[in-house]
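For this view, one protein chain was removed and the others were kept in their places.
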Amino acid sequence: MKKPWAGRFQKETAKSVETFSESVSFDRRLWRVDIEGSIAHARMLAKQGIISRDEALTIIRGLKEIAEEIQRGSLHFDASLEDVHMNIEAALIRKTGAAGAKLHTARSRNDQVALDLRLYLRQEIREIIALIDRFQEVILGLARRHTNTLMPGYTHMQRAQPVVLAHHLLAYFEMFSRDRQRFEDALGRMSVSPLGACALAGTSLPIDRKYVAKLLRFGTVSDNSIDAISDRDFAIEFVSVSAMTMMHTSRLCEDLVLWSTEEFGFIELPDAFATGSSIMPQKKNPDVPELVRGKTGRVYGNLVGILTMMKALPLSYNRDMQEDKIPVFDTVDTVKSVLAVLADMLPHIKFNRRRMAEAASRGFSTATDVAEYLVSKGVPFRTAHEVVGRLVRFCGEGGLAIEDLPIAKLREFSPLFQKDLYRLLSARSSVARKRSAGGTSPVLVAKRIRTLGRARKP
Amino acid sequence: MKKPWAGRFQKETAKSVETFSESVSFDRRLWRVDIEGSIAHARMLAKQGIISRDEALTIIRGLKEIAEEIQRGSLHFDASLEDVHMNIEAALIRKTGAAGAKLHTARSRNDQVALDLRLYLRQEIREIIALIDRFQEVILGLARRHTNTLMPGYTHMQRAQPVVLAHHLLAYFEMFSRDRQRFEDALGRMSVSPLGACALAGTSLPIDRKYVAKLLRFGTVSDNSIDAISDRDFAIEFVSVSAMTMMHTSRLCEDLVLWSTEEFGFIELPDAFATGSSIMPQKKNPDVPELVRGKTGRVYGNLVGILTMMKALPLSYNRDMQEDKIPVFDTVDTVKSVLAVLADMLPHIKFNRRRMAEAASRGFSTATDVAEYLVSKGVPFRTAHEVVGRLVRFCGEGGLAIEDLPIAKLREFSPLFQKDLYRLLSARSSVARKRSAGGTSPVLVAKRIRTLGRARKP
Amino acid sequence: MKKPWAGRFQKETAKSVETFSESVSFDRRLWRVDIEGSIAHARMLAKQGIISRDEALTIIRGLKEIAEEIQRGSLHFDASLEDVHMNIEAALIRKTGAAGAKLHTARSRNDQVALDLRLYLRQEIREIIALIDRFQEVILGLARRHTNTLMPGYTHMQRAQPVVLAHHLLAYFEMFSRDRQRFEDALGRMSVSPLGACALAGTSLPIDRKYVAKLLRFGTVSDNSIDAISDRDFAIEFVSVSAMTMMHTSRLCEDLVLWSTEEFGFIELPDAFATGSSIMPQKKNPDVPELVRGKTGRVYGNLVGILTMMKALPLSYNRDMQEDKIPVFDTVDTVKSVLAVLADMLPHIKFNRRRMAEAASRGFSTATDVAEYLVSKGVPFRTAHEVVGRLVRFCGEGGLAIEDLPIAKLREFSPLFQKDLYRLLSARSSVARKRSAGGTSPVLVAKRIRTLGRARKP
Partner (left out) sequence: MKKPWAGRFQKETAKSVETFSESVSFDRRLWRVDIEGSIAHARMLAKQGIISRDEALTIIRGLKEIAEEIQRGSLHFDASLEDVHMNIEAALIRKTGAAGAKLHTARSRNDQVALDLRLYLRQEIREIIALIDRFQEVILGLARRHTNTLMPGYTHMQRAQPVVLAHHLLAYFEMFSRDRQRFEDALGRMSVSPLGACALAGTSLPIDRKYVAKLLRFGTVSDNSIDAISDRDFAIEFVSVSAMTMMHTSRLCEDLVLWSTEEFGFIELPDAFATGSSIMPQKKNPDVPELVRGKTGRVYGNLVGILTMMKALPLSYNRDMQEDKIPVFDTVDTVKSVLAVLADMLPHIKFNRRRMAEAASRGFSTATDVAEYLVSKGVPFRTAHEVVGRLVRFCGEGGLAIEDLPIAKLREFSPLFQKDLYRLLSARSSVARKRSAGGTSPVLVAKRIRTLGRARKP
């Protein structure tokens, strides 16, 4: 098909170049926002008298028909027309003739694609935020049921101190709250209309950029036309925030994979969220968390891809930037599917409370409480740590727990030990006493859940 | 030296492990904030009656002495004490005995290092923001001098339309404004005190986390103790924002390298900012922008490093996280040095206005103006584009400029061409007419500079 | 559809999990090698008497039919059957019943997918090597025509010394030779059959792994069954070698983009390999090299993705590893299309010899020759460098070339200058004298081209 820019060219584009450089096979995803942007642009052109009211109506009608055609799959996208923008414009001109041929007035693909990608990402980020909300709701629901479920808190993957499961889950809630906030920030920074920057310099035609921005619900217009078309910060920031979100899901999924090992045995994944083995009849595998973990690499890779692409690109637009779309689209799809499937799965996990509680009680997990006991009696912490360290070693060698020692034996380690010490040694008692702000005490955790729940009411 | 945690251990750490795992060779950089945090912690312990007022004073006095010793280089950091935290605590205990041994009450290295890194980054980000401010001031100053300096605007590295140099420079101003904003956002999100999360579960001792946070000028305290010590979002966000800043500097430096080629000849770098060749006597090389461009990879690498480190780490703290410091420190150093040296260099660049103006006039750079001329006479843009495309091809074949054609010849391409067309064909006239918001018209650009200048007044 | 592993499961897989975890939408690409591997496996099972000869024939016939169906697009791939392996096996069982149900004997998807990916990559790498060969042939052809075409050699993007274009082009030839070698090495290391490792431990059935390996033309079998199924080195090595290849093409394309600027004006891209602007009628853009440059980020991203995925995965197979395919496939497609399009484009580039020669002569590009002249007369190089440096500065201030100075003036800089110096000052004379091994002398370059040409004869 004849290229709309072919005036000065004497030869046709080589077939291999068309195939190599076309983007419509993937940027067709932008069709809806492309049409949305074009309608706003046409309205503005008419308002400013650059085209007539009738021409605008013809254009808008044409675009709406095209939208319907794409919706029902009847528009043929043609690689020789390069991208979604030219495909839609060509369809419009086929439909409306001279009127359609006026749509690209005071507009370039440079500002058009910058607009489309912003409109697209704005919509997708909103959906991602909604998915985070839903996922956090699920976490909160699960936490509500487990404010008294004991489990070992780990550092270095070693049992450290008892915590309650709700507290552990709420750590993830916090992470996703920060992600959400970062997506909101990105959304705010993205709310700038580039349309009207044209090729790079602006235009001599009397356009009204603010009007277009208002029609498209942007907060403002870009203040520099060169920046408007050279800038992909909004895309990179999106992928970058997504990479962190994926990092958070990868940590959660690592926990889930660990917990579903026979060795931990803390959880059982529902049949509907696990799969089997083609050879081993007994297997039940935590595929979903594994895949989420694996997909983290994908989004990290997208981030590297888009950052590399933009490295040392001179101003202003360069065709390299066409390669922004694949990583952005893939990131959108990955993040959305991950958040959705995790929110689906989480409520169906069966927690093995007994096993978790047992694990929380073993391994001298309340040794720090014993040290704090001594501190409360005036022993410097470093000394207390040393005393309890020796006590733990002594018990360990004999295969004993601290509570197995009689008070007399304990006093050999410190004369300050009293019988009330025994009350401190249970995991339940340990968590109950962790009442410092943000601590794992069930009372505090329950209160935090209520606060978070209230904050989420509309 | 005996490890402060050695109570339960029977054997000493292997020498090779000490060397492998120590961090004091690089985290000593945190000494100032470590002491700042410890002083606040000691104050709080005294206020809450966990240690006595006298003990607190002894501790604080000791810490201040240590600060002075480090300042003058007289404190020996010992790798067998692992990190800056333990080195300082050990020095304090040597100095103050039992009082010092109480400092680590209700605190773990887990929350301490999270605190230190936040305090450190908070300070560094503020300095980076100040450097961005200074750099933007320099850009603005340069732009002020060049609101009428013509140059070719490029797309695809091909001359596209004339712009003014100030407009091109302000595109960079916009980028750094967004970077600045992102650093501010990161700073806000970082203003959360983790201290008091202790190992991971909080503590049974009656601490006042908000008081510490207030002393250290944090906005709030972390709401979840597990998250408080597992979280490195603030570090990743910093590196991530820095990566984008470096991407922006790499683009500017690419422009500078290009402009200083003999082929472009737009600028000359001052002798003081260039270097020579060890073999070729005539060479003068743009080393600074080249190095900036190269250092972009370094910060990208830091981002990948820290993201990889955190991928799929189960909760809560894992020793892997010690590897957060090298990429963070290196990013701080790189970004600061890059911003500083660019701000130093930029004002000394000599622009070759004549050559830039000539380049802006060549290559049919006002062809779009001709098309817009036809549009203003009612020709659909697509048709106008086609007409001008053919005109350009005709001229190109004859080695002519559009203005070389007599009006009669021009009318063969479109009867709508009038003599007034010739007035449009100069670069100067082209930029003057780009009066759409954000466009390159010198009047608009000058106005924008005034606005930006005012916004930066205190 | 019922899962082939569903024996122990009570509930069906959730729809959202099926969609999330299926891979057949992308791993169907492996169908041909999957069938190839299955046929070899069936042959071996029959040879070993594990299945009967008739069963093997039935299986093989069935698989060949399936291959034909896939070829003509009549096999429906079903996401509920997860992947290409299960889809083909299920089709086979539908077709052949009990015989087909025996195919998966002594095989797991774990070793099957490891096999398929190796077979696939082996084929693709061979094609990539052939594309490199073709591309190098094109470079060589171009070099042959330009052994006497002068151009400036650049360091730091500043003109450094004259070289001949063929020499510059052959630098790329060398890079691709190394890439080719690395692909060969990867191919060699990949020639190891994993089939028979089964799930991870091997099997109790009397299989003959070497026979399968021989049928599939593998050099050997893996020596450790756990490694066989846990290993993705071959995939990572492939992406890693590809990343370097892309780096090389990005450098070449950067040169092409630069050379096609108006400022350099060294080349003109053919119309068939350039595109225009939707708004600026005069534009002709080097889209192909720009896109290649941009796609470099994509392959870098794929490398990061796959490395991240494998980071800290415990043995043996984990589902994360399903995410190896997308980056591998995308890398294959990108590298192949890039090599092909560059080989297509390169012969059509029009070099502007006059302009290149002019540029080679300017900017004191033979200053090093002058220094070497002095060296040959006994002046220490450092002194000679200093002398010529001053000479260049003197000329530069007066806007003169060295040859513009009379011999008397030259002798003020060094009494050793004789009239024969003037003969050295031309670019042509400079390249002719660079006769050190690997140097740019046209005679040497032509010889090198002959050597390379001969080496490539079959």
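Annotations for the structure displayed:
Residue numbering begins at 1 within each chain, and the chains themselves are lettered A, B and C in the order written.
Keep this in mind: contacts are C-beta pairs under 8 Å (C-beta built on N, C-alpha and C of every residue); 3 or more make two chains touch, one makes a residue touch a chain.
What you are looking at is a predicted structure, and each value in this text was computed from that prediction instead of being measured.
Partners of the chain left out, restricted to shown chains and counted across the full complex, are A, B, C. Within the whole complex, the absent chain has one touching residue among C:46, C:93, C:326 or C:345, and that is C:93.
Residue A:280 is the one among A:79, A:138, A:280 or A:446 that touches the chain missing from this view. Residues of subunit C in contact with the chain left out of this view: 4-10, 50, 89, 93, 98-106, 110, 153-157, 160-163, 167-168, 170-175, 178, 181-182, 185, 189, 196-207, 209-210, 221-231, 233, 236-237, 240, 243-244, 247, 250-251, 253-255, 258, 293, 296-297, 300, 303-304, 307-308, 310-319, 368-369, 372, 375-376, 380-383, 385-390, 392-393, 396, 430-431, 433-441, 448.
The chain not shown here touches subunit B at positions 3-14, 16-17, 19-21, 82, 85-86, 104, 107-110, 198-199, 270-288, 290-291, 293-298, 300-309, 311, 318-323, 326-327, 337, 340-341, 344-345. Touching the omitted chain from subunit A are residues 152, 155-161, 257-258, 260-265, 276-287, 290, 304, 307-308, 311-312, 359, 362-365, 367-368, 370-371, 385-389, 391-392.
The rule is simple: only the chains that are shown with their structure count from here on.
The touch graph of the protein chains shown is complete. Of all residue numbers seen at the subunit B-subunit C contact, over half occur in both copies; the interface is built from largely matching residues.
With centres taken as mean Cα positions, subunit B sits 23 Å from subunit A.
With centres set at the average Cα position, the gap from subunit B to subunit C is 33 Å. Across the assembly, subunit B contributes residues 155-157, 160-161, 258, 304, 307-308, 311-312, 368, 385-389, 392 that each touch 2 or more other chains.
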